[in-house]
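Working notes for the structure below.
Here the complex is missing a single protein chain, while all its other protein chains stay put.
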Amino acid sequence: MRYLTRRVLVLLLTGWAALTINFVLPRLMPGNPAEVMLARFQGRLSPRALAALTVEFGVHTHQSLLAQYVAYWGHMLTGNFGLSLTYYPASVAQMVAQAFPWTLGLVGISTLIAFILGTGIGIAAAWRHGSRLDGVLLPVSLLLNSMPYFWFALLMLYLFGFVLGWFPVGGGLNLAHQAGGWAGLGAIISHAILPAATITITAAGGWVLTMRNNMVAILGEDFVKFARAKGLPDRVVEFRYAARNAILPNFTGFAMAIGFVVGGALLTEIVFSYPGLGYLLYEAVLNLDYPLMQAIFLFISLAVLVANFLADLAYILLDPRVRAVGRS
Amino acid sequence: MSLLLEIAGLTVGYGAGPTAVLAVQDVDLAVHTGEVVGIAGESGCGKSTLALAATGLLDPPGRVLQGGVRYAGQDLLRLPPAALRHVRLRQIAMVFQASMNVLNPVLRIRDQFLDAMQAHGITSRREAVERTQAVFELVKVPARFLDAYPHQLSGGMRQRTVIALSLVLEPRLIFMDEPTTALDVVVQRAILQSVNDLRVQRDFAVVFITHDLSLLIEIADRIAIMYAGYLVEEASGPELYQQPLHPYTQALMQAFPPLGAVRSRLQGIPGQPPDLRQLPPGCPFAARCGKVRQGTCDTVRPAMTIVTPGHRVACHLYPVSTEGGKQA
Partner (left out) sequence: MTLRAFLTNRRAMAGAGILVFFALLAGLAPLIAPYSPTNINFPPMLGPSAAHLLGTTANGQDVLSQLIWGSRDTLIVGLVTATLISGIQLIVGIFGGYVGGWIDEVLSMLTNIFLVMPGLPLMIIVAAYVTVKGTVPIIFVITVTGWAWGARVLRSQTLTLRSQAFVEAAQLSGESRWRIVLTHIVPNMAGILVANFFGAALYAVLSEAGLEFLGLGNVNTVTWGTMLYWAENDEALLMGLWQWMVLPGVCIALLGTAFGLLNFAVDEVVNPRLRRT
């Protein structure tokens, strides 16, 4: 299982890199920006919290870098991400834990829908490639793929929120869903439809493009022609023979795609004031709340890592060649 | 022996309009029950295109521009897709070149057999498995390979598997396009031997396509020679061996001396086949022909002539008989 070992190694190394970036960044910048932040919050934080922050960001500390790094790892492994400066006295961990499920739900569901939708359309376009459908779909997907997520989100919000009034214009979700029961669930769904639609529509374009190209390439393979020579029905050739193979590269390309979608989703959350990590990150950036920023970055990275790892596992399950020999 | 498949005036082009490249031009060929018809020629002469067009497997931009293919009284090329699908494999099977990619890389061999049988109405899994095991035995592949994936098979095994698949529904005609080219001579021999044994047992006809004329002389009842999209000579195997008429056939014979023959110096054919996009007006072989007659060969395209019964050739060296040359 050389393939799997390599993936695990990448997973661990990337996790380490994400954590280390958080450690290095503030120390790398000329005139450590965290110092400015700390100065601003002087007096508003307890001395203990301040002391912890000095270690985390390497401000006014006489410890060696190595000792700081070790202490930093100690904090990370025990889940001690420090206090949020914006939401003081709430801890960063609390804030992230509160926001994370929202993002997971929104991004998870819309990515899944976008993947299925985009892949399906890509298959259909490739199967009829050269047709008018294919000719129209391609530039449309390119355009969708080239739209800034947040801008599209703004237009959706304006049109369906303000002008037509079909959906709530954002905010207030935390209160609404606390109503609980069906009303709460309804509030969650009605708040999520627009952001989810935005992410789905803009992300699907990318999947259409990659799937279409993979599939067109696969349709030229001998085994597709041979499948037709066997007299298999079109549906079987299209899905079981062509699409089943064409979808494989999508799993190795998943890393880039999911990173891109998550980025877009963060911006979408901001536009809709959706109470997820993206919105929290925005607040943190506005308030120069570095501890919160770092924890969010870490969390998003880990989530993306896990998503990638799952995609790798799916790939292993779907491609017998990788299972047997292992590829790098 | 009755007429099984009749190709009449078949012309196949890639692309459309005046820029179309004609890969097969006005080819007549008949296949009778139980016989082995060989088609020989250099790569690019149109022999593979002929086979694909004759079975309706041509992919765009390839198109049949003229002529027709009759099988058991039906016009194959005008058959509705559903009907054509039922002819495939059950009536006419196709064996492609022994490349990596004829079998679907992500499906077990067993499933690729089951797919084929299910498509032709064999819904009982037990019957399907029994049939599969039977043909595996015929082509001498151990039944345990049923559970394997294509990449786990050697080239020879894979080719045998593909041949087994073509036999599983006991078709009356099998097209074999370079079925053993990628294999070493020993494996090639063994496979050809089993194909021949099977043919005697099951009484199906074979159209065997190869660049290796000497191989055809050993196995084929009748041989057709193609050059630059044209059929230039056709005769029974022994007749062609003893009396090749067309200078191109003679040259091919030099290039591939029969296996048993005394190995004189191998002679390649000097020059290149003409560019199909701009065929010269006369005989397509004129530029490479040692017996070219200026003023005739380079200006007038030779018509098919029946020289002796069952032996016809398209060459100016043999004057046109009264009959137009269509084979009886």
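As written, the chain order gives the labels A and B, with residue 1 at the start of each chain.
Just so we're on the same page, a residue touches a chain if its C-beta (ideal position, glycine included) is under 8 Å from a C-beta of that chain, and two chains touch if they have at least 3 such contacts.
This one's a predicted model, so the numbers in the text were calculated from it and none came from an experiment.
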item	value
Contacting the left-out chain in the complete assembly, out of A:53, A:305 or A:322	A:305
Among A:10, A:71 or A:93, the residue in touch with the chain that has been omitted	A:10
Residue among A:209, A:232 or A:322 touching the omitted chain	A:209
Residue touching the undisplayed chain, where the options are A:29, A:97 or A:116	A:29
Chain A residues touching the omitted chain (full complex)	9-11, 13-14, 17-18, 21-22, 25-26, 28-31, 33, 129-130, 138-139, 142-143, 145-152, 154-155, 158, 162, 209, 213, 216-217, 220, 255-256, 258-260, 262-264, 266-267, 270-271, 281-282, 285-286, 288, 290, 293-294, 296-297, 300-301, 304-305, 308, 328
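Just so we're on the same page, only the chains that are shown with their structure count from here on.
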item	value
In the complex with chain A, residue positions of chain B that touch it	52, 55, 57, 59-60, 81, 85-90, 93-94, 96-97, 99, 101-107, 115-116, 119-120, 149, 151-152, 162, 165
Residues of chain A that touch chain B when the two form their complex	130, 220-223, 225-234, 236, 240-241, 244-245, 248, 318-321, 324-325
